[in-house]
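The structure under discussion appears below in the form of structure tokens.
Apart from one protein chain that is not included, each protein chain of the complex appears where it belongs.
Naming follows writing order (A and B), and every chain is counted from residue 1.
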Amino acid sequence: MKGDEVTREQTPAKPRGLRAVGHGIDVARDWWEHAKIWQRYLVYIALVVGALILPAPAIGTFMSPGSDWTTVLVYPIGTYILLAVGLNVVVGQAGLLDLGFVAFFAIGGYSVAYYGTQYGWTYWATVAFGIILAAVSGVILGAPTLRLRGDYLAIVTLGFGEIVRITANNTDEIGGARGITGIPHPPPVFGMKFVLDPAPYYYLIVAAIVLVIIFSVRLQKSRVGRAWAAIREDEDAAELMGVPTFKFKLLAFAIGAMIGGLAGGIYAGKAVFIEPNTFPFILSATILAAVVLGGSGNLPGVILGAFLIGWLPERFREFADFRILVFGGVLVLMMALRPEGLLPSRRRKAELHEGTGGMGTMGAEVPGPDADVSTTEAAK
Amino acid sequence: MLDDFANQFLPSTVGGLVNGSIYALIALGYTMVYGVLRLINFAHSEIFMIGTFASLTVLLAIAPSAPFTGIALVGVLVLLIVVSAVVSGASAVVLEAVAYRPLRKRGATRLAALISAIGASLFLQELFALVVIDWLIDKPGRNQASAPRFVARDTVFEVGNVAVRLDQVIVVVAAVVVMVALDRLVNKTRIGRGIRATAQDPEAAVLMGVSIDNIVRVTFMLGGAMAGVAGALYVMEIENTGYMIGFVLGIKAFTAAVLGGIGNLRGALMGGVVLGLIENWGAIFLGSQWKDVIAFTVLVVVLMFRPTGILGESLQKARA
Partner (left out) sequence: MSGARLGRVLALAAASSLALAACAGGGGDSGGGDAATVKIGFMGDLTGENSAIVIPPYNGAKMAIDEYNATNPKVKIDLIKYDSQGKSDQATSLITKAIGSDKIVALIGPAFSGESKAIGGTLEESKIPNISPSATNSGLASNGWKYWHRVVANDNDQGPDVADFLVKAKAPKKAFVLSDDQEYSVGLAEAVAKKFTEKGVQVETDKFSKDASDYSSTVTKVKSANPDVIFFGGYYAQGGRLLKQLRDNDVKTLFASGDGSLDAQLVSGAGEQAAEGAVIACPCNIPSAEATGESKKFFDNYKKSAGSDPAIYSTEGYDAATAFIKAVQDGKTTSEDINNFLTSVSFTGISKPIKFKANGEPENNSIFVYQVKGGVLKLLGPSADAKLEG
């Protein structure tokens, strides 16, 4: 994926510390900005080819000695990437804090499971329906709550995620706590049979990720993307300039939800069995951590973040119990060292330095003698 | 249905008040930190969890063979509350120094601070699951730990036909006393004035000679101490703790804080009690499994009509 490309560029710089890494990224970016179209397409092709090579056993023995690498690539890694790209639309592009993103993942998954097992719909129909259902619930959640700001929105979305999980858990019609078993696999595509071998699912998820990335990039460069950036930077100003902020925020919610629903559909097709506990709050937090760790708003960064967060716990399986502990510690450390994320977008970085960018800095942000920022939060 | 409600209303109310008091105490920490830093201190729930473990450790050391009475009871109770408050308060200060101050100095977004908080929360949970519990009760694995009983479950008085027990009275009374003390502290003392000033306008506060770092530290300490008190009362009431208990209570307490109006101390009290009562009343009709759904639904409905909570954000200027 895109993240890989940049990592490769930064590898030689690593010993010289984080600043050097930053420099490496800058060089790569400058090259990218001036690259010709054909050069860009070559890089795209190289990335896709790289993604297809990834499941090779030779790579797998290093990447995940404790479990099957291709399976790990589908879940958690691939699924996390898909979810992170979806959440990035909401958090990174529109600047809305969503702590209940897992709800849409659940709605997509349950749609495939329920309509596939109860009504015998074909797989693709259930996925499409799941995406629509997710979008509709995104709008239902968003309509009353998107007028709220920042942290109120955060707690309401968190509540929504929990409401969806608990309701699924207590509704016998969709299996209750028993979940749904015997979810149909996708039908064959291009002669690839989707049974138990994880490889076809991996190709499916790569295809979905590529599609979603293209969609997301096109959006970002369109009028919609510019409106989101305006909302993120200063909602009141955007409103004054004639941007219908509420509509665009709702759109961001719906699009993020659709991508979450898609991820849920693909996951359910592979998993055979889903239950409410597949969709805990901690998954929302994990995906949000992936987005922020990678660099909210910058797709290569977000993908890198999701990859790392999906992969590291699998790689360090031998530490069994202690890996979550270490994971928590690493999150704290990374945020202290690179609060803007591993690969922040330049625009976002600038916004963060100005203290704009939707989420704002902490309230009591007053430069002390050792602070290296010269501005305080202006947009309150 | 209505018959059930009539039968269960009073006992549900008592249970709801007890729960609500604990929600309110935890909610104070969220509200104070939010008031000063505009930050959801997501790791606050673990500060509460640490408080329960502090009390548990003391209780295991005392190892009461029978419930205490009279002066001994008051003494042990005060000891537990003070120890838990100190341990939790200190943990909160350390948490701020490790997980938030570096970010604050670099002008990081609140989003980054939120992730840092989630990381700290995971770290603390696992630390207790893997190391502390093992050390305390000498059992490996993710065990819960039981605390010995030190407050008898005696009936103090009856309302209608409902017996109100000593432990329930202690929870509510202790919570109210502590909250009144905190309210005095914030509204009447010099340091309280500093907190309010910082909440209203950090830049002006600095110009007036307030040390922001000190204020933030004190805020975390006070909020943490409140969570510690909640932890002590929780251990007395439930007589049991585990590494995971912070999560659900934390979310509920945060909901309570938002419900009452985040940043508002009295709002936190009110939000906690309202939440505790509504949950228990709703459970009469729908069943206890819907408690959390009831809580969040009430939150959404209240925010739709009062976007800044029931009492509003009175300790600071309303945000634009």
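As a convention for this text, contacts are C-beta pairs under 8 Å (C-beta built on N, C-alpha and C of every residue); 3 or more make two chains touch, one makes a residue touch a chain.
Computed from a predicted structure; not experimentally measured.
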Touching residue (missing chain; options B:199, B:283, B:298 or B:311): B:283
Residue, one of A:27, A:143 or A:195, that touches the chain absent here: A:195
Hidden partner interface residues of chain B, rising order: 4, 7-8, 11-12, 14-16, 18-19, 141-144, 146, 149, 153, 163, 165, 234, 237-240, 242, 244-245, 247-249, 279-280, 283-284, 287-289, 291-292
Missing-partner contacts on chain A, residue numbers: 39, 42, 45-46, 49-50, 52-53, 55-58, 66-68, 70-72, 75-76, 166, 169-170, 176-179, 181-182, 195-200, 202, 271-273, 275, 277-278, 314, 320-321
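We take it that only the chains that are shown with their structure count from here on.
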Centre-to-centre distance between chain B and chain A (centres being mean Cα positions), rounded to whole Å: 32
In the complex, chain B residues that touch chain A: 34, 36-40, 98-100, 102-116, 118-127, 130, 198-199, 202-203, 206, 212-213, 215-216, 251, 254-255, 258, 262, 289-290, 292-293, 295-297, 299-300, 303-304, 307-308, 319-320
Chain B contact footprint on chain A (complex, rising order): 91, 97, 144-145, 147-152, 154-156, 158-160, 162-163, 166-167, 169-170, 236, 281, 285, 288-289, 292-293, 296, 321-322, 324-325, 327-332, 335-336, 339-341, 352-353, 355, 357, 359-366, 368, 370-373, 375-376, 380
